[in-house]
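Excluded from the complex is one protein chain; the other protein chains are retained at their positions.
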Amino acid sequence: MYPEEYRYTKEHEWVHVEGDTGTVGITDHAQHELGDIVYVDFKYGRETLKPGQHVDQGKTIGSVESVKAVSDIYCPVSGHVVDLNHTLADAPEKLNEDPHGEAWLVKIRLSNPGELTNLLSAAEYQTYIGAEK
Amino acid sequence: MRYLPKSDSERREMLEACGVESPEDLFAHLPEAVRLKQPLQLPPGISEYEIVDYFRRRGDENANGYASFLGAGVYRHYRPVLVDTVVARGEFLTSYTPYQAEISQGTLTTIFEFQTMICQLTGMDVANASMYDGSTALAEAALMAARLTSKGGLLVARSVHPEYQEVLQTYAKNQGMPITEFDYDPETGAADLDDLERKLNDLTAAVILQSPNFFGVVEDVKRAAAIAHRRGALLAMGFSEAVSLGILEPPEADIVAGELQSFAISPSYGGPYAGIIATREKFARQMPGRLVGETTDTHGNRAFCLTLATREQHIRREKATSNICTNQALIALMATVFMSVYGKQGLRELAEQNLAKAHYLAGKLKPRFSGPFFNEFVVSTAQPDAVNAALLDKKIIGGLPLGRFYPELSDAMLLCATEMSRRAEMDQVAQALAGGGAV
Partner (left out) sequence: MPIKKVRGHISPNESLLFERSSPGKKAYQLPDLDVPAVDPRTALGPQHVRAEIPGFPEVSEVEAIRHFTRLSTWNYAIDHGMYPLGSCTMKYNPRVNELVARTEGLAWAHPYQPESLSQGVMQVMAHLESALLEITGMDAITLQPAAGAQGELTGILLIRALLERQGNPRKKILIPDSAHGTNPATAAIAGYVVENIRSDEHGLLDLGALERHVTEDVAGLMVTNPNTLGVFESRIIEAAEVLHRKGALLYMDGANMNALVGIARPGDFGVDVMHLNLHKTFSTPHGGGGPGGGPVAVKKHLEPFLPVPRLKRAGERLSFDYDRPLSIGKVKAFYGNFGVLVRALAYILAHGGNGLRAATMDAVLNANYIRKKLEPFFDLPYALPNMHEVVFSDERQARLGVRTGDIAKRLIDYGFHPYTVSFPLIVRGAMMIEPTETEGKLELDLFIDAMISIAKEIETEPETVKTAPHSTRTSRVDEVKAARKPVLKWTPAV
């Protein structure tokens, strides 16, 4: 369920690092808690998130909305935005269907790979969400 | 007390079920220090007949049976009888906000129709389910523009209703949004768009205009919008005389914020009214207030529900687009019934009658401003108070002396004529102004 090669945050994001680029998304646990997802918003501070934008670990890069709730997305790694998944605008339901794959949110070129040690492994994350219940 | 539907024996049964002797026992947990030690110093309750009589006397102490030429944001228009008939129905009057869609389809459907008609009138893509009034709608439009542009400056025309400007001040100040005024042209009475261009800068979030403006003059919204867009600002347009939409070209604005009081909402000394915000599709998610959307139920039947609620206070809390909770549902319903009764042709005919009446009156006087006007205009008069005193003797309330809002216009008053104004009364107003020294 939770890919071993990904890293996870306590705010329920994942990052998959390949080379110097990290692909970021929200976890299956997150989409399940939110329910049917209706909208994704990419924002950094007051600005719309765009390629080239520098982001810091822990800062919000947007939010995910269901009918009854909104959840902020916290960036798991610092760096520069390389790409955003614009297919989610027309098909937000992908986040419910394939949160770890097709419904990735942003790709970031890492500026500080050392930060990855702050994040949880798949096993640690599963323990964490088990405890949360 | 006749609104309390329990007999003493029922109360006794219930107290027993609660395991207490007397109703006071249910309050025993309250700290002594907070309890009221004496009864409220209010007279005993009175009968229904006495209540009606009390308010009848208060009504008599006002301007009963006077003709009036006051506009200035609140307009005298006929109220179709159907309006009160519909809102008197308990299902509309005493129902709650339609959060439970299955048992609120009546309210939701009428709001959907309302949103549609406002879009048709204003030429916008999406409209919300109403705001408190025109003044707060304009303030919310300004905040919305700030969110959309990520900028903070506001450029406001002096020809916007002065009380709307005051409300805007209150809201903008607390968001740290500086307001700069741009003047009106003393010749035309329209906003001075050259002054706007001079004062506009790259920090401006919105240019705010009203059309027809406070002086009744129709603004060149198209040109103002072009100027605003060149510097990356949005154009927010307000209106306070909704009947003007029956005849005026829909504004080329990014956000329209207006007052619907003219649509069968009693003047009622200033409220309750209903404001609206309408905007382009791409800005919809930043719009405050309730929105009703179309959907289906599990059987595929068309149904309506509140939607995009995640913008709102009850979910977003401190990140909400606004703190507004209510919409003026019952008032908006009055407007919806009004719009249904008049319809496409009627609203046009009503607007044309207003135009005719005001231009008849203006024809007997000389308007101060040369700009095109709908049903309100300004006249010069050295002694506006004296003119109004003379008219009061004839049971006519004259125009609004402008000195209280615009010191440079102390020798002027704002006159409004609607479909309710009678020729004979207008002749008397013209006479009084001639006597009072109208230029």
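Letters A and B mark the chains in the order given here, with residues in each chain numbered from 1 onward.
Keep in mind that, in the parts below, a contact is a pair of C-beta atoms (placed from the backbone, for glycine too) under 8 Å apart; a residue touches a chain by one contact, two chains touch by 3 or more.
None of these values were measured; they are calculated from a predicted model.
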| item | value |
| --- | --- |
| Touch with the omitted chain, as defined above, among B:Pro98, B:Gly189, B:Gly258 or B:Pro384 | B:Pro98 |
| Contact partner of the left-out chain, one of B:Gln175, B:Asn201 or B:Ser410 | B:Gln175 |
| Touching residues (missing chain, whole complex) on chain A | 36, 38-39, 65-68, 92-93 |
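What we mean here is this: only the chains that are shown with their structure count from here on.
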| item | value |
| --- | --- |
| Whole-Å gap between the CA centroids of chain A and chain B | 43 |
| Chain B residues touching chain A - in the complex, by the definition given at the top | 147, 150, 285, 309-310, 315-316, 319 |
| Chain A residues touching chain B - in the complex, by the definition given at the top | 38-39, 41, 46-47, 65-70 |
